[in-house]
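Input: a single structure, listed below in structure tokens.
With one protein chain held back, the other chains of the complex are shown just where they sit.
In this document, chain identifiers A and B correspond to the written order of the chains, with residue numbering beginning at 1 in each.
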Amino acid sequence: MKKANWFLLVLLLALGMFLAACSGGDSDGGSEEAEGSGDGEDTEESSGGDSEQILNITDTAEIPTMDSSMATDAVAFQWLGSTTDGLYRLDLDANPEPGIAEDHEESEDGLTWTFNLREDATWSNGDPVTAHDFVYAWQRAVNPDTGSEYGPYMMSGVIENAEAIAAGDAEVEDLGVEATDDYTLEVSLEKPTPYFESLTAFGTFLPLNEEFVEEHGEDYALEADTLLSNGPFKFEEWGSEGWKLVKNEDYWDADNVQLEEINVDVVKETSAAVNLYETDEIDRVGLSSEFVDEYRSSEEFRVEEEPTLFYLKMNQENEILGNVNARKAIQKVIDRQAMVDTILNNGSLPGVGDIPQNFAMHPETEEDFREINGDLIETNVEEAQELWETAKEELDIEEAELGYLGGDTEVAQQMDAYIKDQLEQLDGLTVNVQSVPFQERLDRDTEMDYDLQNSGWGPDYVDPNTFLNMWVTDGGNNKTGYSSEEYDALIEEANDELALEPVDRFENFLEAEKLLIEEDAVIAPLYQRAAAQLWKPYVKDVGVNPMGPDYTYKYAHIDGKE
Amino acid sequence: MGRYITQRLVYMVITMFLIATFTFFLMKFLPGTPLSSADRLSEEQQAIVLAKYGLDEPIPVQYFNYMVNLLQGDMGVSFQFDNREVTTIILDRIGPSLQLGFQAMIIGTILGMLLGLISAIYHNGVLDYGSTFTAVLGQSIPSFVFAGILQYFVGVKLGWFPVALWGTWQHTVLPTIALAIFPLAIAARFMRTEMLEVMGSDYITTARAKGVNKFGVVFKHGVRNALIPLITVLGPLAIGLMTGTLVIENIFAVPGIGEQFVKSINTNDYPIIMGTTLFFAVFFILIVLVIDLLYGVIDPRIRLAEGE
Partner (left out) sequence: MENHKPNKDLFVPVDTRDDDSEKISRPSLSFWKDSFIRLRKNTGAMIGLGALIILILLAVIGPSMNEYDQFEQDLARAKMPPKVEGLEWMGMDGTLSTVQTADSLEQAETNALMRFNNDEDHIETNVLNDGSNGEEAEVEAVYDVYASKDMEGQNFWFGTDGLGRDLWTRAWEGTRISLIIAFLAAAIDVIVGVAYGGISAYYGGRVDNYMQRFIEILVGVPNLVIVILMILILDPGILSIIIALTITGWISMARIVRGQILKLKNQEFVLASRTLGAQDGRILRKHLIPNVLGLIIINTMFTIPSAIFFEAFLSFIGLGLPTPLASLGTLVEDGFQSLQIYPHILLFPAVIISLIMIAFNLLADGLRDAFDPKMRE
């Protein structure tokens, strides 16, 4: 027994040393946190209390930039959207509502848009938000010296001269945007753009305070101190572990903002985030397919549909994939229902077209695009086999080997293995999976160095054009080698002659989608993504958006938290 | 001694130069583009953005520019974190990694040594088997599996410590334990072997014969002599922790340098890849140097000049 005592003593001693070492280490790391959330041990109490208006959430990545000209990803657009109002902003139902603009007029030809700005909006340093801020921001975004990726992409073909400026062939001042006075902004478009209103809520089109940006130069938007806000929230802290937003008291609509604080931590592992949610540290968590099984019955479980489509891109320069029957066989052979039910298991929908469900409505009947066109693809292995046999005859081959560039989502490994298995049901087909990082896939897409590719597309504005425009001949994002005069004509007509005829335009898109998926089988849609999440019941009125910032926190409030 | 250190420092500079060169060219072979939205840009637009970062130049020119800047202490700006200085990013994130690393190293080796001691003292007893088993087990479970289990059971089920994130010292407890388990296991097993050997030597027998009690012998004569070989394994261990931090930081959402490194490789963020590699290399070489010096200090039998 003596031995046991001695052992215990050593253990205690070790534990003592361990704790001493720990508390020694915290002096530098802990102090800054102390003011924020109190000392670790009582975090639960500090976030509790009498329904404090504090929202605690996580993000899966750091904010890459808060410079609206440079932003390219969901995280940046999210927090730009929460701190900065554009001309319009997205309301609780994801419809554009007045932001800095009170209203606007369109000219008859749809080429000139005049926005009347509110005069009570200010930046968080006290400067008024004026039309010049928009002119500066838009010019900056499209200026090739800025090195923006989204500026040229979003503005080319929309705003007058943007394309030429981005290519360095015109002066920045020629951009079709002008401040006729401090509170009137006039925008000249390249061609009528029916969805321009929803564009103005997009991150790239947010205003910038010229004086402030120039003053900070290269340091602009690198820290909480070198950022300006004109929206519902402003940054208070921003470090590598997360960031903290507080209500912007000077916001023009501050009366309607209830949330006092938003704390965001970066957590990349789903299981870590779920564990944080379980211990009441955070108020929302995204679930991976395994966790859905466990939490499906929970009252806190929610599924948010997203208009993001995933599909197989098929490189038509490949001999086999150049054959339309081979492509159709690939479209038909994949069992999408089992895929979304078992692998994704998060409420994702089987992909049956190029336009996601609940994304675009018929301008008159309000019927959903997807409803009207219906399922353009049905899984049918037998038919697929027949098509495949025809294709093999036409190509005069017995066996085929195709490379497949894997996806980069959380379920990529399983998804890739599944798709390989499904495709190999076709007699004599071998699929070689290549799992590559996202950036490499992008590169190989640009070079068209692939056979099959698991790819995704989210909308940049609320209009079918964002999904369909990319497949025109030599379209910047086409990269499948698809070229159809008929298709090109449909899209061009929709964006030119029919630009101001919403119904006919919509019809054109319907027809184009059928052509794209049903007849030419350019892509094999896989699924429309959804997000399975847990939300604490006391979080109310957070808007979920199909584009731009994922969530609208302006109207959010905490209600009934103990 | 002075001459030896100077010589080592000269080698270090040469090594750093070669590593920088090697990594630079290796990195240029990385497939993929550094642009995050390459799928939305036309090739002309991509070319314009790449030119802004100086990536349109021939690779030897890029290399030359990089080295010139590096000599002036400028490691460039990150691609993924627009405009942010690489130095700032590394300095921002090195704190948590170092803190975790040191805590794990100290706790791991101290506890490990204790376990090893217990094993040696109670050689072939129950306590020996117990602690040997613990050590072998600690060495045999992949650290991320152990971390996941810790997080779930200690963090969620028992609620003793925060499950993830960073801030107070409580937040460091679970990741530290997860990281410490490996050095603990190694130290324990090493200590046991060395102690057994030391305890078998003549001078221990002499001391015992002179009436020094068992524990006195262990602590006065045994531990000190067993420490010398232990120091040799500390270096590789410290470096091994680097591997550990990569996954542990991810699991416990610690804003450290390891997980950032993996991310920058996946996003082709060349300046960060270079910066972190060089940083790791300096750290690495310094550890090796310190260990070599320590070795000489603790064991007078070793003359540094001779080793070279």
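Definition applied: contacts are C-beta pairs under 8 Å (C-beta built on N, C-alpha and C of every residue); 3 or more make two chains touch, one makes a residue touch a chain.
Note that the structure is a prediction, hence the values are computed from the model and not measured.
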Residue among A:Glu105, A:Asp145, A:Glu367 or A:Asp421 that touches the chain left out of view: A:Asp421
Among B:Leu98, B:Val154 or B:Ala281, which one touches the chain that has been omitted from the display? B:Ala281
Among B:Thr15, B:Ser37 or B:Thr87, which one touches the chain that has been omitted from the display? B:Thr15
For review purposes, identify every residue of chain A that touches the missing chain, sorted by number. 270-271, 274, 288-291, 293-294, 296-298, 335, 338-339, 341-343, 406, 410, 413-414, 416-418, 420-421, 433-435, 437
Interface with the undisplayed chain - residues on chain B: 11-12, 14-16, 18-19, 22-23, 26-27, 29-31, 136-137, 139-142, 144-145, 148-149, 152, 189, 193, 197, 239, 242-243, 246-247, 261-262, 265-266, 273, 276-277, 280-281, 284-285, 288
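Going forward, only the chains that are shown with their structure count from here on.
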Which whole number of Å gives the spacing of the CA centres of chain A and chain B? 36
Chain B - residues contacting chain A, complex: 31-46, 48-49, 52-53, 80-84, 89, 92-93, 95-96, 99, 102-103, 106-107, 110-111, 114, 118, 122, 125-127, 148, 151-152, 155-156, 159, 162-173, 176, 250-255, 259, 265-268
How about chain A: which of its residues touch chain B in the complex? 3, 7, 10, 13-14, 17-18, 21-23, 25-26, 28-30, 33, 37, 39-41, 43, 58, 62, 64-65, 67, 70, 72-73, 144-150, 152-153, 166-168, 218-222, 239-242, 265-269, 271-273, 275-276, 278-279, 281, 436-446, 455, 476-477, 479
